[in-house]
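One structure, pasted below without further comment.
With one protein chain held back, the other chains of the complex are shown just where they sit.
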Amino acid sequence: MLQRLQRLEDLEAIRRLKHRYLNACDRKDIEAIRSCFAAGDIHIDFGPIGLFRTREAFLAIYQALACHAAVIDLHHGANEEIDLVGTDEATATWALYYFNLDANSGLTRQLGGTYEDRYRRTDMGWQIVSSVARMHSAVVGRTLEDSQ
Amino acid sequence: MLQRLQRLEDLEAIRRLKHRYLNACDRKDIEAIRSCFAAGDIHIDFGPIGLFRTREAFLAIYQALACHAAVIDLHHGANEEIDLVGTDEATATWALYYFNLDANSGLTRQLGGTYEDRYRRTDMGWQIVSSVARMHSAVVGRTLEDSQ
Partner (left out) sequence: MLQRLQRLEDLEAIRRLKHRYLNACDRKDIEAIRSCFAAGDIHIDFGPIGLFRTREAFLAIYQALACHAAVIDLHHGANEEIDLVGTDEATATWALYYFNLDANSGLTRQLGGTYEDRYRRTDMGWQIVSSVARMHSAVVGRTLEDSQ
């Protein structure tokens, strides 16, 4: 029974980790994003955005691309399928709804796709050790007015 | 172990409460929305929609704004991060995808943002005692046709 309870707690913790990552991306909270990934060698493959071997390498690109006032992003996770692998590792598929508004031009960009992730239990709790994102749906639009 | 089990049950119950609230908003089910909030003094801060101290005050505005046949709404929650605070209170951050279609004009309005909530265990189960919504992404569009 303890093992079954632990499994449920781990599923909640991993779901929470990914939610924390996605919310931190919307807030552009660099320290919160950093804490979602394990230190040292990891694997981040975000397709056209790049392939990164450390969280620092990813954060450098993330800051260059996203950390501008005109970049308004939504990262909403859906449809998670999380599998524990042994006691200290897990994998998951997530669907992603991504939406970007360029506050300068009013152009919008909606992407839909998936993450294939791997997580590890570390001294810092569950962390992401591999994340492969592939988008299969891309649509460009323009807001009719800036009406917030 | 009982405490750990109780914690998991509370997380499920709180997630369910917010889902019930969001679905009730899409259905415009006033009684279901009312039951999600605690009776008496609460705190609802929905930015430009208003600041409310009771569920009745909020429901009066909600009915005036939303309860028309031409107002077609989606409220989809994502990325919840729920924290229990003691045994009978909890806080959460949620991401929101909101989409409105005006069936008369064909105009659409998409909002993305967050809720910062506080919940309390009452005689009616978990209920919302504080909810602060802030939208950071707003896009206006128009459907090319009404093609349902």
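As written, the chain order gives the labels A and B, with residue 1 at the start of each chain.
As a working rule, a contact is a pair of C-beta atoms (placed from the backbone, for glycine too) under 8 Å apart; a residue touches a chain by one contact, two chains touch by 3 or more.
Predicted, not measured: the structure shown is a model, and the values here were computed from it.
Colleague: Under the stated touch rule, tell me which residues of subunit A contact the chain that is not displayed.
Modeller: Given the touch definition above, subunit A has residues 1, 4-5, 8, 11, 76, 78-82, 93, 95, 97, 107, 109-112, 114, 135-142 touching the missing chain.
Colleague: Touching residues of subunit B against the unshown chain: what are they?
Modeller: Residues of subunit B in contact with the hidden chain: 1-2, 5, 8-9, 12, 16, 19-20, 22-23, 26, 72-78, 97, 99, 101, 108, 141, 143-148.
Following the convention adopted for this analysis, only the chains that are shown with their structure count from here on.
Colleague: Between subunit A and subunit B, what distance separates the C-alpha centroids? Give it in angstrom.
Modeller: Roughly 24 Å separates the two chain centres.
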